Structures are given as C-alpha cells and as structure tokens.
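Written below as structure tokens is the structure these notes are about.
Of the protein chains in this complex, all but one are displayed in their positions.
Letters A, B and C mark the chains as written, and numbering starts fresh at 1 in each.
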C-alpha cells in the first residue's frame, strides 16, 4: 500500500476554496492520488478530501499542519491531515455473537484492514479463545444493572490505556453511557441489525418478521447519545421471503451485518467519512 | 400463454392435505404445471397454489368448485380457483405523477400484463391525454376537504359499474375512506415511495434525506384502514449517496416504484399472493 | 435545473493540473458545483470534470474556450466544455421491441431526460404511432441484404440533417456499418441484452438459458466497429431461477435493459463519461 497523507476538510461553501487548496498542494509539489469534493447546496457546506503521496512533499505532518493553518483559518475549515502509515488503534467490543468479530479479525490478519486491533472488550467470556489465538488481549468486563457505572469506568480506562482511535461495537449488546458517547463522539462505530430507521431498538429481526417485510438489512453508524439515531455510514439489505423464519433472518442477516460493518469501518479508517448535521459524506 | 386454472388454498396445517389435493387433481387427470407449498410453523397455517392445464381436466370451473368443495370443507380451507383466460378488471388511480401509470399502461399494451384496464380515475386531469391515447376511459374526480364524501361515493360507483377486480393506487395522493378499504379488502394495491416501515406517511424522500439513509426504496402493499400498514407484497431499494438531493431521490425512486409496483401487481393478478395475519405468502 | 457549464478533461497525469485548472476557474470567480477527479495509476492518465454555475463566470463558452486553450495545450489535454442549457440532439433507433423506446420517450416527456429527441429511425413501422403521438418524426428505413448500403446512406443523411449529437440504439436489431461507427465514434450508444462479455452476439437470453446462469443482465456501451466490444458505460443484473424460461428472461430482462440504458444515456448526456483505451470513466 502506498504511503499517503489524507487531507480532510469541511467548511462553509464559497468560491476559491479548491483553488487555494490545490495551489497549496501544487506549490509543494504534492502528488494527488485521489481527490473528492462535495458541495451540499442544502446546507451550504463544502467537503473535500485529498490523498497525497507522502514522499512527494518535502516535509512531514507537523510542518504541513503549520503551513496549512492560515488557509484553514481563512475559510473556517474543520480539517485534519492523517498519515496512512500510522494505522488507527481499534478496540473491538462484542458480546456472545462471534460473526462480526471473526470477520474483522480475519480481515485484519489477512492485511485487508489497515488497523491495529489493540484489544477486544466483551461483557461475556465466550470469544476469548478466538481472540487470544490472534494474540490480541481480551478483556472480560461483565455489565449488570448493579455494576454498570464501574464497568464502564473500567472500559473508559481501557480506552485511555490503549489510546484508542476507534471503538467498534461488533454486536456489543450493551448501551454505552451518554458521557462515554460524548467523549468519543465520532470515534465509536456500531452495527445495528436492521435497515434503520426501521426496527430500531431490541430484536429487530423479530420486528421485521412481524411486519412481514421482504428485505432485511443492517446499518453501520456512529454512536451518539440517542440510541440508533447517529449518523449513518453504510447500509445494505438482503431479500427474504415468507419461508424465512426469524432464525433464518438472524442467519441471513449476519452476512449483511459483517459486510456492512467492514465497509463502514474501512471508510472510517481511511478518513473517507465526514459528518455534518447528523449525516455523513462518504468519499468512496 | 398457456390456459391454466389456479387453485389457491390456505388452511390450518395438518397431515394429508397435499395427498388429498393431489389425488383429487390426479383422479381427474389434471396436469400440474406449477405447484407451491408453504407450511408456516409459527402460525400453524398451510398455503398451497397449483397451476393446472385447463384442457387437461374434463370440466370447467363451476364443476371443479362443486367437486372440490367437500375437500375444502374437510380441511377448513380458504380457497379459490381462477381462470387465466379471464383477465382481471383493473382500475388505476393516479394524481399528477405519471411514471407508474405510464409504466403499467405500457406493460399492458405490450401484453406483458395480462389484465383488462377498464378505467383510470384521478383527482387531477393531467394524465387524461396519455390515458385516452390508450383508448381507456379517464375519470377526473376532484377530491377536496369539502367534497370528500361525494367524491368517494362517485368513485365507489365507478368501481361497481366497472365490476373492478383490482384497484391500483399508482401514486394516488388521496387516502381512501375506511369503508371503501374494508369493502375492497385484499383488492386494493398501493405503491408507497419508501422502504416501509421506514418513512410512512407524507414526503418520504424528504424524511429519508433528513435521516441520511444510504438506500431508498419502495413498497407495494395491500391497502387497509391503517395507512401504510397493510400486508407487504413486494419491496426493493436503490443505493444513494451524499450527493443525492431530494430531487435526485424522487427521480431515482421512480424507477424503484415502477418496478416494485409492476412486480407486486403481477404476483397479485396471477393469484400468487395469499394474505394471512397482515403478512403475505408470495409464490413466485 | 441549474444552468451550468461542464468542463471535461483527460490528459497524462502530473503534478499541478488541478491547481492550474482550479486557479483558472477561481480567477474568473467560477462557482464549482461539482468536481470529480480520477488518477488512473495503471495508464498514467488523469481525468477531471467540473460543473460550474454559468452565471458565476463573466463570459460565454467561446471566450472560455479561448481563455482555457493555453492550459489545455500545456498539459496535452483532451477536453471539452459544454452548456447544460443546450440539450443534446438525440436520434433513437429501434426495431419492433417497444420497451426501451417507450421508456426513453416517457423520461423525455416528463422532463427527466434533458435532451431533444429529434427523430426516431426504425427498420420496421411498428412503433410509428407511439412515437408520433409524442410529436416526434418517425423514419421507417427498412434494411435488407439487398439494400443495406443505400439504407445506411439514408440513415447517415438523416443523422446529418438532424445534426445529431447522440444516437441511441434502443434495441435496434441491425448492425451499423463500420464507417458509420467510425464517423460517429463516441456518439452511438447501444443497449445489449446480456451482461457482457457473456453472451455477446445474437439471442443472449437463449444463450443464458442454455448455460444455466443464475443472473441475467444488460450492458450499455459505446458502439465501435467490433460488435459488442465497445467501452462499457453501465451494467446491471437481475436474479433468475430454474423456473424462468427464456420467455421469462426476455420479460425480466426488459426492465434491466430499460434502466441500464436510461442510466447510461443520462451519464453520457450530462458529460459524465470519458473514454480511454476502450474503457470508461463515469463520474456519477
């Protein structure tokens, strides 16, 4: 994989932004391998992502940041630049269901996902053997009505200890406390096993069965304090028929959940996702 | 198209139903061209559809009905037998949007849809020229707050006058009165421009835009007194991105609406749909 | 629809192209509503499309062309700028099958497709009534072994007379002569009723049936002198089963053909397609 920098920008739309940014890059001889723009006429907001060959520009990230800061100020940009050679630190959280964790671990092991999985945290001990076989630490943090507060305090400690960049709720069946959601806003990704906003909340496949829908789906979204209401990164569906029981839906749904989560996570770790007003721009 | 009879059955599940029915057909030398069964273990209900070459059995529908009645009684069947040579009488209802009406008219004209479109009823006059070009009567029945009752009385008269078998709400933007829904239960098909149960009610594409979903869809369902809550016959979705405005969604959605409605209607008129407890069995 | 100019560029890749172009636009205060870039590392080629508000720049297309020419020369660009307010002139060609023509005519009539359909040319007279109802001239040009040369000379005359920008083969069942393909290279769009390169040539649904595939498809591509080998613009597929006969495939395939052709044509007329080495870049 090529070593690149990713310059990600959102700001109020206006004339001259692209020119200013591309001039900046061109001045330093930056070789752009990928450029994506989006003008949202509804919100009047502008979004932009560049991927630049790292060795084409004559300095590192710190100097880049310093040199670019005046432009960022001029256009009131929210912006970041990241380095593809510094894989993000990921903590996976799970419960008893293994399909999403097994899928992500395999993608990581086969070098498809360019992340560092620093730990797995679970409220159950079931997946320990699978995780430890991958030489990844497994933290069993049971959560009950009585210990919720201390359990999540412990989990928050783990996040800090591991200096986590991304938390992936890979079918983790507990609701994170609002403060944790706020603290890690934009960094916690969940897979919900329905095509949101249909069937938010518990047992979505049972809800889908009762309603008699002909497609079921999964949704990868950022976690916010409003359960199942965060910005959607990726969704997909699969066709079902009257022959499918809820057990069949659970089984069929797993394949959708795995692939939707993997695609959503990939977009996130490659800095392809920008959130704005509870929605996402995804530069695929 | 081959001339067939369609025997459609639903009843409490049990041993011996298939044997009894197939024996009956075999005794009269009935040549089965298509047979579909479904045992719903959740509800304990059994569903069955046979398509039989009409000229393989030695009598017509009336005699068939008389001969089959004892079996139907024995197993407490809901059942019907229909004749593929008697196309169903269809009334289309529309407002200003033309895409679904144009699509169905073309499928009918090119003999893809084996129905008799007896009339089009609309609360606007916009599509008159298109409909009349197809030599189909066009009834403009404006509906307002003040005339709702008499308008729908008129529409009900039209249904009776045309001896309608199926009413298709092809983006008809008025809500049918509950009594009309009840009277024509199982005979009125609607296309809703969202992937129900998401975005029921008005302006679903605007709702979808606000929520930031990554797929939009359409739902073909039977109309009941509970708006957008009737048994779902068919659904489909299409992928969208952050670049798509509500106008884009409206445009892209039209293609999904057309094809979902056409597929759902086709299943209905070929007697492939059986409803049970607000859900459908669709024997495709 | 907003009045825009579309600047479409392809050239050998290199540093500074984006900067030069965006500077140019920014200098003249051009408001970019959409920008798409693609660096093809395999061929070392660069592709770029900008959509610019027409009233944001202080001059028209001719002056734009003059002002931009030096930049184009510097980077050896293939380029064009087009005006969204000048809809392309389209000739549809068809035979007996009506579905693609009916679909395109309805999209045009309902203002979904921003083109001017100047004529329909067919080797049969079947679709005359449908076309003329839309107030579009219908030219019946029979083609046989004996008259091919003069028939296509006549057709070429018609193309010139109508100053056609785009020719759409909407299930036209004759092969265009190589010279005509060459003369109108990049301007003739065909819909082939298979998922190319599978089942090129005649009767693709029969080929698909014999092979027992589980999906059938359609391909929208530019016509070149090599039959069914031109650059692919758009493709899609639909699932079939063992129950589907070739007649079913023909029917199901029509829906795929219609939508694939409409999407491909839309991309073309909005100047979103750039061809390079028998492949396309499609900036959707």
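Quick note on the criterion: a residue touches a chain if its C-beta (ideal position, glycine included) is under 8 Å from a C-beta of that chain, and two chains touch if they have at least 3 such contacts.
In this text, all values refer to a predicted model and were calculated from it rather than measured experimentally.
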What chains on display are touched by the one that is not shown?
A, B, C
Touching the hidden chain in the complete assembly: which of B:18, B:66 or B:153 does that?
B:18
For the chain that's not shown, point to the residue among C:17, C:77, C:136 or C:196 touching it.
C:196
Given the contact definition stated above, which residue among C:73, C:111 or C:211 touches the chain not shown here?
C:211
For subunit B, the residues touching the chain missing from this view:
15-16, 18-20, 22-23, 25-27, 29-37, 39, 41, 56
Using the document's contact rule, name the residues of subunit C that touch the chain not shown here.
38, 40-42, 47, 195-199, 209, 211-215, 217, 231-237, 241-243, 245, 278-282, 284
Residues on subunit A that touch the omitted chain in the whole complex?
34, 98-99, 102-103, 106, 110, 112, 133, 243, 251, 254-255, 259, 262
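Definition applied: only the chains that are shown with their structure count from here on.
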Approximately how many whole Å separate the CA-defined centres of subunit A and subunit C?
37
Length of the line joining the C-alpha centres of subunit A and subunit B, rounded to whole Å:
41
Give the residues of subunit A that touch two or more other chains, as numbers and ranges in rising order.
41
